[in-house]
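Step one of this worksheet: look at the structure below.
Excluded from the complex is one protein chain; the other protein chains are retained at their positions.
Note that the chains take the letters A, B and C in the order they are written out, and that residue 1 is the start of every chain.
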Amino acid sequence: MSAATLHLLLAAAMFCIGLAGALCRRNAILVLIGIELMLNAANLNFLTFWKYGPQPQPLDGPVFVLFSVAIAAAEAAVGLALIIAIHRRYRTTQLEEISRLRG
Amino acid sequence: MDAPDQIFVLLKHAVVSWFPTPVQPWISAVLSIGAILAVYPMIFALTTVIERKALGRIQNRPGPNRVGPAGFLQFAADGIKSLTKEDIVPRAADSVVHFLAPLVVVVPPLLALAVLPVGRNMVALDLPETGLLFFLMVGTAVELGVFMAGWSSHNKYSLLGAMRAIAQLLSYELPLLLSTVSVVMLTGSLSLNAIIGHQSEVHAGVLLGWNVFTPWGAAGAVLFFIAALAEANRSPFDLPEAESEIVAGYFTEYSGFKFALFFLGEYLGLFAVSGLGITLFLGGWLPPLTVLSWVPSWLWFFGKLAVLMGIFIWLRGTLPRLRMDQLMRFAWQFLLPMSLINLLVAALWQYSTPWPHLLRWLPAAILFGIPYLLYHRAFLRQHPPRTYRYAS
Amino acid sequence: MPPEPVLSLAFAIVAGLVLGGSVAAVSCRNRVHAGLFLAVALVGLALVFLRMGAEFLGFIQILVYVGAVAVLIVFAILLTRGSDSAHERRSNAPGIGIGLAVLLWGVLAWGILHRSPGAIATPSPPPSMAVRDLGERLLREELLPLQTVGLLLTAALIGAALIALPEPGISPRPSGSHGSAGTETPPSSPT
Partner (left out) sequence: MENLAKNLWVIPLLPLLAATVGTFLPRRLHRVTAGLSVAALATAAILAAAAFLSVVRGGALYSNVPWFETGTLSVRVGWILDPLSAAMLLMITVVGTLIFIFSTGYMAEDPDSGRFFCFLSLFAAAMLGLILSNSLLLLFICWELVGLASYLLIGFWYSRPPAADAARKAFLTTRIGDLGFLVGLIWLYSESGTVLFYDQGAGCLEPAALSGIAGRATAGGLALGTAISLLLFCGAVGKSGQLPLHVWLPDAMEGPTPVSALIHAATMVAAGVFLMARMFPLVALGGSAELPAPALVVMAWTGALTALFGALTAVAQTDIKRILAYSTISQLGFMMMGLATGGPAVGMVHLLTHAFFKALLFLGAGSVIHGCHGEQDIRHLGGLRRRMPLTFATYAVGMMALSGVPVFFSGFWSKDAILHSLSHWAPSRVPFLLGVLTAAVTAFYMTRQMIYVFAGTSRGPDSAHAHEGSPVLTVPLGILAGASIALSAVTTPFRPWLEHFLSPASTPSESGSVWGILILSALACGAGLAAGGILYRNLGVALKTGRDPLERWVPRMYTLMRDRFRFDEFYRATLVKWVGAAAWISAALDQSLGSVFRDLASFAASAGSWLSRTVDQGVLNASFDDGCQAARDAGGLLSRTHDGQPQRSLRILIAGVIALAAGLLFLATS
């Protein structure tokens, strides 16, 4: 078993844990936590392939991770702002209760 | 290599060389850690006493004057008291988080202090690629500790204090980061040693090229230290622990040794961020003039730190505390835009390297001065000078 | 550089931190604990990055995720406290979700274990990441994506502030003395 395999397995496990959270939890913020975990698992994958992969381009992996981190930060900010706005309006953060399109 | 300058380095080498080769790196690390753990808490102890005495002087009262000569052993009395006091954990508190919070507050500043070069060849942990980034990264962890303390206490005042602290820390982190970015931009490195090295070139024969002697550096230093005060929860930005409003903020429910840890963490944070400011803008351990280079480098660093501490104590004694909305507005409407402008000024400075010196100053001064004046006018329009009808 | 064992103790500790933190983050009953465990998991991941020689990214990871995202999340949890109701169910069909996740991990693991030796060769020169190279790369070849990300972040900043602004009809804002205090940061007015 190589280091790459280990890291990939770790990333897959992290992704699946995050996925389970996103699938099961009813609170929107906790779902967001699950999604953050999934994103980070993807980042780990990028770095693994950069470090242990056949590396066609020297810095592709890190650059991708950098962009991914930036976008994840934006995503978290907007997502949390949405959740706060929804909470203010409907007094709930339960995903199932936020199912109407009309205001 | 003159002896007084390198005395500590030589001492360490001497001690390390007694040990067999395999354990030498470990011994070296332990020595560095030990030095940090010994020096900074000692400075902390001294600072508290001096601060209390100075504040007393500003407020026309003697300050501590009973323990030891002129009250200078007050810190020992305080320490013994806090160690022997009962450690109270509220029943409603989340005990694990309540226990961890002081640690999360104290450890990051210690880590941050490890990367600061305090003298020539005197840095505990040299990160040539990412020194500055490490410092900033460690600094952000404090936020989480503050939050943990405030939330786990299950107390209204604690929570309010934590919320204030987080809002404040997040807001003031941006100008802090942006003003360091200008230094990184001009140095071209994240290594703190490289940043000091970049400031060591000599101008006009005698003056060293501290960053604060450039327009962007001067402005950046001012912005940096304002933001640093807020990051360290120092007056006038000490809203998270405003005793007249919310008791003691996020550490209301802490007592005894844990309370002392918060106190220590706060001062260590202040030392760390001041040390960073010294490194970035005030030339680190460099002397201001070439003729003064016989003074040991570590003395310069700690001397500058002492001067800064003096200024901070002075500010604490003079300035009133801000209101929450003023605090937020100041960060987002003044510090942030100005530090963005400062980035432009720094870029301009970099690209105007071949110009004569006066010509380099002029556009920078204009670029920075005009927005400042405009902002000042707008501010005065919004807040006309307060008139005291009955006081004068 | 001496060849280090593949499954070193350090890796085991760090991976345990990541996995334990992740599991706790998604399964904790207490939401604030979940947020804190997220921070633990992400610090663990940063340590993994550090072990891989990606110093810069590891520090960035902590700076952004622990310093900003985790703090924002616990903050949002605090701000939305009022919605807890005692009788609510915690999970939504946990069996299906966990089953799907385990199944996916099984498929992925099977794929990784069966395909990886051929596809992934050990690299001849160990890759290193100089921050300067990264900067050059970002400002030369990736200039357009960089600008786009900057635009995205600006838009997100403004959008988040706008979304989180109280709607006039829903909850009247506490009337501050000078109007627009703290509109840029939603958390500044604790309710």
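Convention: a residue touches a chain if its C-beta (ideal position, glycine included) is under 8 Å from a C-beta of that chain, and two chains touch if they have at least 3 such contacts.
Being a predicted model, the structure only gives us computed values, none of them experimental.
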In the full complex, displayed partners of the excluded chain: A, C
Chain C residues that touch the omitted chain in the full complex: 92, 96-97, 100-101, 103-104, 107-108, 110-111, 114-115, 140-145
Positions on chain A contacted by the hidden chain, ascending: 19, 22-24, 31, 95-96, 98-101
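The rule is simple: only the chains that are shown with their structure count from here on.
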Which two chains share the largest set of C-beta contact pairs: A-C
Chain B and chain C, separation of their C-alpha mean positions in angstrom: 28
Inter-chain centre distance, chain A versus chain B - centres from mean C-alpha coordinates, in Å: 34
Multi-chain contact sites of chain B, meaning residues that touch two or more partners: none
For chain C, residues that touch 2 or more chains besides their own: 56, 60, 68, 75
Residue ranges of chain A in contact with chain C within the complex: 1-10, 12-21, 23-27, 29-30, 32-34, 36-37, 40, 43-44, 47-55, 58-59, 62-63, 65-67, 69-78, 80-85, 87-89, 91-96
Contact footprint of chain A on chain C as seen in their complex: 6-7, 11, 15, 18-19, 22-23, 25-27, 31, 34-35, 38, 41-42, 45, 48-49, 52-54, 56-57, 60-61, 64-65, 68-69, 72-73, 75-77, 79-80, 82-83, 88-94, 96-98, 100-102, 104-105, 108-109, 112-113, 116-117, 120-123, 127, 129, 133-134, 137-138, 142, 145, 149, 152-153, 155-157, 159-161, 163-164, 166-167, 170-171, 186
Residues on chain B engaged by chain C in the complex (per definition of touch): 94, 97, 127, 129-130, 133-134, 136-137, 139-141, 143-144, 147-148, 151, 159-160, 163-164, 166-167, 170-171, 173, 188-190, 324-326, 328-329, 332, 382-383
